[in-house]
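The complex appears here without one of its protein chains, the remainder shown in place.
And now, chain A:
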Amino acid sequence: MKEESMIRGADIVVQSLIAEQAEIIFGYPGGAIMPVYDALYDYHEQIKHVLTRHEQGAIHAAQGYARVSGKVGVCLATSGPGATNLITGLADAQIDSTPLVCITGQVAAHLLGTDAFQETDVVGISMPGTKWNIQVRRVEDIAPAIAKGFYIARSGRPGPVLIDITKNAQVDFGQMNYTPCLGFRSYKVHQPIDPNAIQKAAELIKEAKRPYLLFGQGVVLGKAETELKFFLDKTGIPAASTLLGSGALSEDHPNYVGKLGMHGNYAPNLLTNQCDVLIAVGMRFDDRVTGDLKRYAKQAKVIHLELDAAEINKNVKVEVGVLGDCKESLSMLTEAVEQGSHPEWLGKFRELEQMEKEAVMQHDITPTKVGLTMGEVISQINRYKADDAVLVTDVGQHQMIAWRYFHYKKTRTQITSGGLGTMGFALPAALGAQLHDYSRQVICVVGDGGIQMTIQELGAIMQTKAPVKIVLLNNNYLGMVRQWQQMFFDKRYSFTELDNPDFIKLAEAYGIKAQKVTERNTLTESIEDMLIHDGPYFLEVVVEKEDNVFPMIATGCSVEEVRLS
């Protein structure tokens, strides 16, 4: 029976999103989610919806939005194929700890399990790729599920949540009284920091001759950038960043020594095996960072500041695990340690950095050969970009080069698919990042392989007029795979060369201003033109076909076996 105060489940969905202060939904309509879309029609002044051209585009856009803003990204899709198209984004958000709430429509409850049209078990399919998921079959369960979903997505170690709502629940009438979730018994978020662990860590740091700090995205997620800086200011300890940690500390900081991992910098990798105390903050010792674990920092006593208990001792055995929010633990540790400086040890990093400059960077940034390099494109971008410009990258050679050379000064300026390595991530993620703030400079650097995986989102960029600056580094190859084929598969270039469309015509077909650079002498000017252009811009740069990314730690090698060529 319908009472006066009752509203449709679909309205409850939208009102719940508004109650959670969601500003924007990325989505794609379809049969089983139509009641929610119908409801959205009435709320367009309170909540914005962006129609992407594919559900994968919607979820990557939500990820870009979440990563740049620190808020929960919201995504809407229909049942069946709409829902399964979200899976890549869910897996990506899960491994990169991105807070998302994805709402999918589902066939009516009485049809569940009957192989109804567009029915798929998305709760089953997405179980390993979500932090939490649930199917809602009754109208009265909608608001509590959304409240719980937002709470889970944004608290603790953030992650993606999927809420599957059957069509009957969307059309039935129920009461709307939204109560935000503040916690529940099986999920404890706040762990008080163990003062003994801080004491032990401080003692190790005090005794250390060559201490070394590694920071990851946990610093960004924990909003602990200032605490990290204070700790480094006080201790003088050299610090290196993981792929997703970049931006957490300004690269201008005197203790900053570079980047870790397979294509990171020479010194930070090599010297991992020479430090005596290794302090890891908000990072998870990914295999791309550690190389061969059996030969990783064996000489060092490891201190791990980490929110997720399952990460401590997972890959690297630690001397001291400091469980909890690194914002708290870092400031406690800063209190506990003594003022210090390590000029000699830091000098060692600078020495090796010089070697890398001569052996690699010089060639990358000021090449002597005819063809353009990806490195020089990024270094020219550095000259003109804003300090808080956001760099969004895809996956492959361009991702590693852009990361290596982009000058990170502010937090939340690095958006890339780190853990999952999802090609096709960049273009929609850049759209999402841009829609959070139209006035922010968002630069999307992408390869000719990856862009074609989600190139349809040029349509969403056209429709939203998001002023994304797209820089396509085109080498007509799936460059990273080609590099591996060259190095480890006898140069057998098996299915990595691409015959590409005319990208300029394609961008122009979407009404996006486009320009192509093939010669060095027009590069700088074109980048300047792009960055001052009011509106979306597509810059294709034709780069050297067979350039390689160095330094490199080949698979199975130790960090100390990092190669310069």
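As a convention for this text, a residue touches a chain if its C-beta (ideal position, glycine included) is under 8 Å from a C-beta of that chain, and two chains touch if they have at least 3 such contacts; residues count from 1.
Here is the rule we go by: contacts and distances are computed from a predicted model.
Student: Which name from "Acetolactate synthase small subunit", "Protein-disulfide isomerase-like protein", "ABC transporter permease" or "Spore germination protein KA" does UniProt give the chain that's left off?
Tutor: "Acetolactate synthase small subunit"
Student: Among A:Phe117, A:Tyr187, A:Tyr438 or A:Phe489, exactly one should touch the missing chain; which is it?
Tutor: Once the missing chain is taken into account, the touching residue is A:Tyr187.
Student: Among the options A:Pro81, A:Gly124 or A:Pro180, which residue touches the chain absent from this view?
Tutor: Result: among the candidates, A:Gly124 touches the missing chain.
Student: For the chain left out of this view, which of A:Arg138, A:Lys206 or A:Lys314 touches it?
Tutor: The one listed residue touching the chain not shown is A:Lys314.
Student: I need the residue numbers on chain A that touch the omitted chain, in ascending order.
Tutor: The missing chain touches chain A at positions 123-124, 127-128, 131-132, 135, 152, 185-187, 308-310, 313-314.
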